[in-house]
Structures are given as structure tokens and as C-alpha cells.
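Take this structure, written in C-alpha cells, and hold onto it; I'll ask about it next.
One chain of protein is taken out of this complex; the other chains stay put.
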Amino acid sequence: MKKKNSEEKEKISIAKRISQIALCGPVTIWSVLFIYVPMALLLFMSFMTKGPLGIIKYEFTLENYKAIFDSVYFNVIKESVLVALITTVLSVLMGYPFAYFMAMKKKKISGILMILLMIPFWTNELVIVYSFVILLNNSGLVNTFLQVVGITKEPLSMLYNNFAVIAGMLYMLLPFAVLPMYSSIEKLDKGLLEASKDLGAGPVKTFFKITLPLTAPGIFAGVILVFIPTIGYYQITDMLGGGTQMMIGNLINNQFSISRNWPFGAALSMLLAVLILVMLFICQKIGGNLDDLAA
Amino acid sequence: MAKTIVSMLNVDKWYGENHIVKNMNLDISEGEFLTLLGPSGCGKTTMLRMVSGFEQPSAGTIKVENESVEKKEPYQRNVNTVFQNYALFPNMNVYDNVAYGLKIKKVPKAEIKKRVTEMLKLVQLEGFEKRRISQMSGGQKQRIALARALINHPKVLLLDEPLGALDLKLRKQMQIELKQLQKRLGITFVYVTHDQEEALTMSDRIAIINEGVMEQIDTPKNIYEHPKTRFVAEFIGESNIFDTVVKNILEDKVELAIAEGHIAVPRGEYTVGEKVTVSVRPEVMSFSRERISGFSVKGVVKDIIYVGNFVKMIVEMSNGQEIKITRFDSMELSDLGDVVYLNWPLEKGVVIRMEDSFEDTV
Partner (left out) sequence: MRRFQKKLHILGMMLIITIGMLTGCGKHAGAGENGKEKDADKDVELNIMLWDQDYDESVFKAFEKKTGIHVNINYIDNTDTIISKLIQGTADYDLLDLESAYIKSFVDNDLLVELNHSNIENEKYIREEYYKGYTGDEEMKYAIPMTAPIYTCIIYNKETCPIEITKFEDLANPALKNQVCMVNSTISLFGMALQSLGYKADSTNEDEISEAAELLTKIKSNVKAFVGESAIPNLENGECSVAYCWDYMNLCNMSKDNWDKYEVADIPGGAECCIQYLAIPSSSKHVKETEELINFLLEPEQYAVSTNAFGTEPVLKEECLAEYVESGFYENPAIQKNAELYEDSWKIAIDDEQINILDSYYTKLMSGSE
């Protein structure tokens, strides 16, 4: 009898294992093949030497990492981090009130708002950027409108400056900021806000003492989701900013194409990975919860 | 009579098409323990939320300390609430939760510390200051919520089914603690519950609410012994309800006809043919093998149920109505299948003369 029992148990555990493999197997294989293996190759390549015509010479070197700290390249990295940080801060500042507004609305309304918010995701990035160019240029829609209405006589310079870059970045990345913040605000027990008010705190105090700390994980998730793509973006700074400021993305792209220095490009990519890791680490430390990324 | 601290004057509340609170008039005296009792959805929580300020009445006035609170936000009212699910702040420890109200009012730190310590002592949670909320048990959370509200010395403490989430034993213990605390502090408690036993145990007065209407407000004893409406009689404790018609007005009693046979009540102002409902508690119900003068209620013992601290006997009358009789000892009861005649001391039958109380049932 006992034996039979244990046999049955074994059967169950085998069935369980099979289902586990069936569920997790594809993802694991996928991530090993397309994430970990390429990462490992990139890491390996970053320690190799550049040969003529973009060929990689299999000789170990640390030169690629030393070159990163060359002021010329370091400056690019610094600027990219700065742009990414500014974009991140702005999208959180703009996204939070919107997420809050959305979370406080009825399901039906917030659903519609959500769809509106997601529209940029359905559109190709390049199409969006070109639309911005068409909208904002000197003889573009916005300027034509302003001149016809008589608000301005001369066209306003809206393209190829920081305004255009930030507008473009925010357009692309605001949804990334809003979604996790929305989810954490929506999950927030509204009873806590009532409790705070009941205990004498006005709306402002309630916001800073209760709402903000309790939705911080959503904010951190938003920060991560905006910062990471932004630091790699360069199409927007190229096409809306006029390409006068090189980003780390341009730099890496140049290494893999024009300069044919794949090892250095690989080292820069690893640096990007490290920057992202540091960002994740900081967010985790300050109190963000990576699980909120899933929401 | 103590002075009134909260009053509702002709208060109505609509949610769209739903009339939740209907023309409510209620005075709550300073220092009393008043319970709003009713089934779920009867509007009692809405009444509470209108006092605390989270809901606005659709019509009528609510006064706290004789002053209309219509224009006051929740944080401007001198009332505090203990919420159903505690609503403790998970981002703060026990100390900070309790100190919250005082910190908001910018009370000096030293005083906050003193008062929080006192308050935690009062709710028997000294030494838990640094604990996180998630580490506390349900009963402890309840005490923290209580301490967090009481530390502000509110004129009125509103409690919205505060014990609902606790298990039975803890609930009973907390009921007694709450009552003692209220007596000691002398703060007015307005307590919302759907548990009639809880209401009877703790309250100075109970207001029975049904479908947005106050059925009766009185002391627990009066509510239990003299329910004014059929709803109250059925909702509070167990009752045997007889729908009757006045048949004979005798010198010492009035005979009332029931479906088969008749019962009696003490003399009063009745007219022959009038419809009257009589409620009799199971514990005062007697039975005998022979007919007793004034009563002619015959039935068969259908079931005997052991409930623990008492035994319940179900007697089925010929029209199918089941009559409950309770005793402390099964020795005092009859056997299954026995034919018994029911009766009770005349004065123990409660006459409910609300006109609408049995219109539908006779």
C-alpha cells in the first residue's frame, strides 16, 4: 500500500515536471539563445582586439575598456545619461498626474484613456519621428496654422532643438512611465486616503505622506522603463535634434558600421548594460520593486 | 438627559436611483455607545460616512456639536473613524501609524511620544512601536486602528464593523474591551454592525436600520423585550411570530384568533376584528400535554436540536408554522412526536400593532 502511494506520488511529480518543462522550457530556450548567448558573445568580443576591416583578432586586451574613459567618448556617455535622466524625470512628472487621473476614473473611462495612451505603441517609431518633423518644421502644419491664425508672423523654430527632442522622447516614452504608475496607483487602497483625511490630513499632506510613498514602486518601475530605452535611443536626437549631439547609441552604431571597431562597440554595449544594472540596483535599493515591472 | 453631540435632521441619501437613507432623524448623546444595527445594504455605513464626511447627504442636515458640518471636509471634522479593514498605513510602523494624527497637527515631538506611549499602553501594545504593520495579527491591527483614532481625542468615534474580520473568540474579547474602553474614556462611540449579539452586548442604545429607515431606537433590553416592529422582532434574537385577529375582549385578557386555535394577551385597547401581531421569544414559550385556558395552540414535536449552551425544540403546528422553544436542559423538553399545547405568561407576549406589519401575511 505504501509502495503504491509513493509510486503515485512519483507519477504526479513526473507529470508536474513535464508541465513545468512545457511551460518554462520555450522561454528558457528563447532567453538562453537570444539573450544570454549574445550577451556572452558581446562580453567576449569586448576583450578582443580590432583587426583590419572590422575583423576581430582573437587577442585579449583591456584597451577597449580603457578607451571608454577617454574624455572624447566619456563625454558622449555623460551627455547620454544626462538626456536620459532629464527625459525620465519629465516623463514621471508628466505621467504621474495622468496616471493618477486615470486610476481615479471609472473602469470604462480609464480603459478608453489607456487605449489612447497605447496608440504610440501601434505606430512605427520612424513614422512617429517623421510626423514630428512634418508637424514642427518651419513650413509645417503647426507653423502654418500659427501664421494663418496670426499668432506669429515669422515661423517659430520648433525643430532641431531641445524642445523637439524632449517632445519626441516624451511622446514615445510617456506610456512606459504611465503604465506602471497607473497600476500602482490603481492598486492603492483608497481606504488609506480616507483614513489619512479622517486623521486630519488635507489632500496635499495625504498625497505626500500616503499616496506618494505607497506608489513609489510604480514610480521606480516607470523610471527604469523610461531610462533604459532612452539611454539607447538616438533616432530621436538625430532626427528631431538635428544630430548635433552624439548619443551613446550613435557611438555604438558608429563602431559597428563606419569605424568597424566591433570590440570597442561591444565594450560600449557592455557599459550600457552596466549602466542599466546600476540603475536597477539603485531603484531596488531605494525601495522600488522589480515585480512592478511586470504590471 | 446628556446633551446631543451628533444629530441627523431629515437626512436623505440617493445613489442615482437608489434611495439609501430615507428621511433619517437621529440624535446621539454625548458619551453614549450607540449602535447602528441592520442587515448589510441597509444604509447604516452610509450614515456613518455622512457623519465622517466621506459622503454628502442628498438632503437634510447633519450637526456635530450643534454645528452643521455640511461645508466641512473629513479632515476638518472633530470625529475619527475606525475602518472596517483597519486602513493602517503599510509604509509606516506601529508608532508612526498611531502618531499620524498628532504629527499632522504639528504637536511637539515629546508630547507625541508621551501620548503614543500612553495610547499603546491603553490598547496593550507597548513594545510593538517599531513593528511593521504586516507583522501584526488581526486583533493587534484592530487595536492599532483604535489607538490611531483615539489619540486625537475625537468628540465622536465612528466604528465601521471594526470586528468583522476577527474570529469569534477574539471578537467576543474585543467587544468587552471596546465597551470598557469607551466607558473609561467617556467618548461617544457610534458603532456600525450587522451582528445583533454584538450590538446587544456593547450598546447603550441600538438603532435598528432597515432599507434606509430607522425601525426602532432604544436600549438593548427594550429592543429585545419590546420590539416595535415585526422586522425588529425577527432581526433581534429569535422570535415566534403569530399573526392574529382580535376575537374576544375578556375582563382579564384579550383572545386573539390564529389560523387554528387562539392565543391571549393582557388587556389593552383593542377592537374586535383588529389585526395584531404577537411576538414570543423561544425561551419564554411553555408547553403542556393538556390545553391551558386562554391558549389553544396545538403542535407536534418535530425536532430537537442541541446548540451547546441550550437546547432547541421545534414544534410544528397544523398549519405548518414552526414554533421554537429553548431550554437549558433537554430534560425540560418533550420527546419527538409528542403532541403538545403551547402557552406563555401573558405579559411575555409582545404585541406589535404596526399596521403594515402583517398585511401581507394573513
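Lettered A and B in written order, each chain numbered from 1.
Heads up, the rule we're going with is that a contact is a pair of C-beta atoms (placed from the backbone, for glycine too) under 8 Å apart; a residue touches a chain by one contact, two chains touch by 3 or more.
Just so it is clear, the structure is predicted and the values come from calculations on it, not from any experiment.
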In the intact complex, which of the depicted chains does the undisplayed chain touch? A
So one chain is hidden, and I want to know which residue out of A:Thr88, A:Ser110 or A:Asn137 touches that hidden chain in the complete assembly. A:Asn137
Touch as defined at the start, partner being the missing chain; which of A:Leu117, A:Met169 or A:Ile252 qualifies? A:Ile252
Given A:Met48, A:Val92 or A:Ile228, the residue that touches the chain left out of view is A:Ile228
Selected residue (touches chain absent from view) among A:Ile14, A:Met39, A:Leu93 or A:Ile151: A:Met39
For chain A, which positions touch the chain that isn't shown here? 31, 34-36, 38-39, 52-55, 70-73, 75-76, 79, 125, 133, 137-140, 155, 157, 159-160, 224, 228-229, 231-235, 238, 242-246, 249-261, 269, 272-273, 276-277, 280, 290, 293
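Criterion: only the chains that are shown with their structure count from here on.
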Show me the residue ranges of chain A that touch chain B in the complex, using the header's touch definition. 189, 191-192, 194-202, 205, 209-210, 213-214
Any idea which chain B residues touch chain A in the complex? 52-54, 73-75, 79-81, 83, 85, 87-91, 100-101, 104-105, 148-149, 152
